[in-house]
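Supplied in structure tokens, the structure appears directly below.
Some chains omitted; the rest stay in position.
Chains: A and B, in written order; residue numbering restarts at 1 for each.
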Amino acid sequence: MKTKLSANGPLLSKIATGVWKWGEWGSNFSTTEIEKLIQASLEAGISTFDHADIYGNYGCEALFGEVLKANPSLRNEMEIVTKCGIKLISENRPSHKIKSYDTSKEHILFSVENSLKNLATDHIDLLLIHRPSPLMHPDEMAEAFTELKDSGKVLHFGVSNFTPSQFDMLNSRVELVTNQIEISALHRDPFLDGTLDKCLEKSIKPMAWSPLGSGRIFTDKEAEDVVRVRKVLTELSEKYDASFDQLLFAWLFKHPSQIIPILGTGKTERIQSAADALKINMDQEDWFRIWEAAEGNEVP
Amino acid sequence: MKTKLSANGPLLSKIATGVWKWGEWGSNFSTTEIEKLIQASLEAGISTFDHADIYGNYGCEALFGEVLKANPSLRNEMEIVTKCGIKLISENRPSHKIKSYDTSKEHILFSVENSLKNLATDHIDLLLIHRPSPLMHPDEMAEAFTELKDSGKVLHFGVSNFTPSQFDMLNSRVELVTNQIEISALHRDPFLDGTLDKCLEKSIKPMAWSPLGSGRIFTDKEAEDVVRVRKVLTELSEKYDASFDQLLFAWLFKHPSQIIPILGTGKTERIQSAADALKINMDQEDWFRIWEAAEGNEVP
């Protein structure tokens, strides 16, 4: 169930497992628990793992790397995505005095070396610039990318949270294979502001973070859009014999750009459930029922 | 008085007659009345007729087709524009449960077959996608367009109500010859949001719906922008010996993209009057007087 991210892009699974809550920022999993999650993900056909240098206060990559060190053969069964470019204030980075962005060649190379060491791997499948910096220098970034590609340390490059004009700017110097952005039925901006148009125009597949709307669909009992969407999901749940999660994933899969949602879960059963959502082919009218419920109005 | 819509586009008249109010949604004209309007339009040099599958609750094309059946030679004197892609809730489409968009190949081909049959013609000069759907699949649409072009059923393709990024996205797969959008002195967004820039950049002529601001200029006695614009039009009316309609058309004709306004009228005398507006060459300063009155401020 793999898919090519773009003409020259990597093969990723159609869903990715995100690790950002596995460490300090969330569940604080042991390596045993992490190994179990990795195995469950691979068994469900979800072979792409989404990291960032900063996840878990600069800790998640190393936790994940512990498992790879103990099980070196696992590396060949997966694709690793990681990110760089944000500098957090953290006791693990005492030199940082302020939250800032750094997309200098020096920092990109430094960050990749750390990721490789922490992840106990000799290559990253896909490196993303985590946030667009107002100080991005496309030629310098292209230089860093070329050096990393030539050395085999990073195979492909992409961005995250980029506007269409930021994408065009950097893409004018170096081939980008994805834009990882927030997309969900509760966050529809990318459908309207040109971000998904750009992905379609360039034939690159977007990755979606918070594909379930940061869980707001389950926890927010008062927001009118959530109440309306829950009502529709309740009806569709029966029709498709599917959970809310699965319907919301199926809603994303319906988009022609072939969105790759990133799972935020730490539960093995929800990983399998997400993979099963790939089998749902949502009717066009049902897609628009969810859209209309989220908007609060029918389409113009 | 014809004009090429783009380098490879069709020859259309510089003004188009819109039929959307001729049926159930407006005047409910008899075929005799419609024939009279068609004749008046052709005599005024306005040979392009603007349709959509949905106009008049899916009824206008057939009413128009009745006239063409009775007078087959008329077809050669005119160009027919029609649209598809919106699905309305209607007793004429009982399968529709919700207002939605459909730009699938299947629906585009189905809609064109209906339009050809209703209009009693073997070809459509220009087919427009009526609204940008969040589920538009450019490759699939291109496939539908190619099939329709190869079979001679549709000669040219365009869009309606598209943003610049939606235009670029679809235009990357198939040559689009126009974008039909709302433009008037009371709706100036396209001058500022990049929509008309895109038309100029690509050398395509836009078509304008509601070119008189949905008649608000005549009916709204309180809105401040309308009051200011009416004041200027009253002064210019004398200078140019022209009606308000004519001045508002002349204002659109002044734009370098060569906007083609779509008449919404069902009165023969107003069709001739609109055609006469093509003779007015509005002074640059007068153009800016209307702009300033509509904005409420002088230009920056």
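Keep this in mind: contacts are C-beta pairs under 8 Å (C-beta built on N, C-alpha and C of every residue); 3 or more make two chains touch, one makes a residue touch a chain.
Nothing here was measured: the structure is a model prediction, and the numbers come from that model.
> Assuming the 2 chains shown are copies of one sequence, what number of copies does the full assembly in this structure comprise?
Spelled out: 2 chains shown, and the full complex contains 3 copies.
Definition applied: only the chains that are shown with their structure count from here on.
> Could you grab the centroid distance between subunit A and subunit B? Build each centroid from C-alpha atoms only and quote it in angstrom.
42
> Which residues of subunit B touch subunit A in their complex?
Against subunit A, subunit B makes touches at 96-102, 104, 131, 134-140, 161, 163-166, 168-169, 172.
> What residues on subunit A touch subunit B, complex-wise?
164, 188, 191-192, 194, 196-198, 200-201, 254-256, 284-285, 287-289, 291-292, 298-300
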